[in-house]
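Every protein chain except one is present and positioned as in the full complex.
This part shows chain A:
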Amino acid sequence: MTTTKERPRAGASTEHGAGNLAAQGLVLAARNLRRGANAQSVVVYAVFPLVFVFGFLMLFGRVFEERGLDYAQFLTPAIVVQWMFTVANTSGVATASDRESGMLSRCRWMPVNRGAFVAGRLVSDVVWVLVAVVVIGAAGHLAGFRFQGPVLAVAGFVALAVAFALTLTAATTAVGLVSAGPEAASATLNLPYLVLILLSTAFVPASAFPDWLEPAVRASPVSSVIDALRSLASASPSAGEVWPALAWIAGLLAVGVWAATKAFGRAR
């Protein structure tokens, strides 16, 4: 004997289905953006990339030029990746603060699609990523950075940046959901960010690291993504430079989504 569970009438459910997920995810994304769009974050987004691009250029530009390297071309993709961390960490802290304020609970006791909360975060993060890429691209352009390849490579550059940011966001969301509060989340997220970005090819080539560290630096996910972005911005983008980044992103995304889903189910 089969028993069929009675379903709510068509259109009556506010919880199941892609329609609800999309609509509620967008409503939450708009709310996230509304929260984030304050004077402070506008300044941060407009000013920090300029400071980073021109600051590093002033510090290292001459050294690299003497070695025949175009530092603006080298640096700009790294600043993009650095900002992907900033977007994801900010998102993780925002999740922790939603948990603290009860907004997360609200999304759990109201008949709202179970994925809407996380979907909302991802969508608003994509918007921030695009803003960051445009601002950093413009700052880089002033410093001499150019997309030297075909338009398709530019699209790939943006897509890869977005994919990497979302991968990081999945992980930072999980941290935000289990941490004791926004401050704790922020503290937890800052350390891995610093370690990962410093032990990568973001600001100096892998060859500048001590011999014993060089292989690890080369293989790190952050280096892989930065090197892929550099390749996509170069005159001759190569698939061989992009694959390692895609593999890292796929793997980390799976782990991050699994952890975030598990944490969402338990969060109170």
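We take it that contacts are C-beta pairs under 8 Å (C-beta built on N, C-alpha and C of every residue); 3 or more make two chains touch, one makes a residue touch a chain; residues count from 1.
Please note the rule applied: contacts and distances are computed from a predicted model.
From the set "ABC-2 type transport system ATP-binding protein", "Sarcosine oxidase beta subunit family protein", "Carbon monoxide dehydrogenase" or "ABC transporter", the protein name that UniProt assigns to the chain left out of the figure is "ABC-2 type transport system ATP-binding protein". Residue-wise, the contact with the chain that is not shown comes from A:Gly102, picked out of A:Gly55, A:Gly102 or A:Pro215. If you put the hidden chain back, the residue from A:Ala23, A:Leu50, A:Val154 or A:Ala259 that touches it is A:Ala23. Residues of chain A that touch the chain left out of the display are 5, 8, 13-16, 20, 23-24, 27-28, 31, 34-35, 101-103, 105-112, 116, 268.
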